[in-house]
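All protein chains but one are shown at their positions in the complex.
== subunit A ==
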Amino acid sequence: MAEISTSPHAGPARWLVVAVPYVWLLLFFVAPFLIILKISLSDTAIAMPPYTPLLDGFGGIGDFLSQLDFENYAFLTEDPLYIQSYLSSLRMAFISTVLLLLIGYPMALAMARAPTRWRPTLVMMVILPFWTSFLIRVYAWIGILKPEGLLTVLLQAIGLMGPEEQVQIYRTDTAVFIGIVYSYLPFMVLPLYAALEKMDGTLLEAANDLGCPPLKAFWRITFPLSLPGVIAGAMICFIPITGEFVIPDLLGGAETLMIGKTLWTEFFGNRDWPLASAVAVLLLLVLVVPIMIFQNQQQKVG
């Protein structure tokens, strides 16, 4: 049989289209990652930049390589602060993701079951907060949660709180959870909504017709069929929450331990770039498993 060309446009233009995302990834992911990886293997120094060795010319490449070592990684296992930070981050991310699911699922379900003409408006309302800067919205929560903030004023006004009392949420883990759940909710709701909205309503009628009451039909039909959305939403939230820095920094207290904050402290506070880089590389490794679950699920759906 004659060879059949797979594409009518096979040629330079096609290669350009394929190359663009790879060039992007190379420039803005692979290259920075290699730089970080290299710094993580270096030693800290009082210099500019604050680490050694530096590669000057290819003559000293053997000498350069011999100075690289894994002592920063070894240090991460010695000081319990880092392991605790990682575990605490994973715990915070897990609890936040569960909370997001518990709040996001009913929202997405209500949106998907709303009359067709309302749905674009409801989706719009979920996306609306993106029109304001993320940072400003987190700052707004400080205004609400701080002891003399809006929440205290409200609770005092409706008499649930005496004039001398104040809410003690700001600078606690609770404030961090509130901030995270608020900020990430659209990322949870949208994939869930996408999964639920395309579900065929007659499936539930069929389940009812076969003797299955509505609540049970939800667990046997709706929920299993929305699982791709659940996994997508959970991973899209879990992965960035683990490395979240801004929210714990602005809303969390001294006892809030998250790896993003630890990394920041190493980098800017202690000016230990090599150790901070090691923390970053390890964070990526920690997240490899959830990222793979997400990728796998996306491929199955696609």
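In this section, contacts are C-beta pairs under 8 Å (C-beta built on N, C-alpha and C of every residue); 3 or more make two chains touch, one makes a residue touch a chain; residues count from 1.
Note that contacts and distances are computed from a predicted model.
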item: Listed names "ANTAR domain-containing protein", "Spermidine/putrescine import ATP-binding protein PotA", "Rieske domain-containing protein" or "N-methylglutamate dehydrogenase subunit A", matching UniProt entry of the absent chain; value: "Spermidine/putrescine import ATP-binding protein PotA"
item: Hidden partner chain, touching residue among A:116, A:133 or A:202; value: A:202
item: Of A:212, A:246 or A:293, the one touching the omitted chain in the full complex; value: A:212
item: Residue ranges of subunit A at the interface with the undisplayed chain; value: 200, 202-203, 205-214, 216, 220-221, 224-225
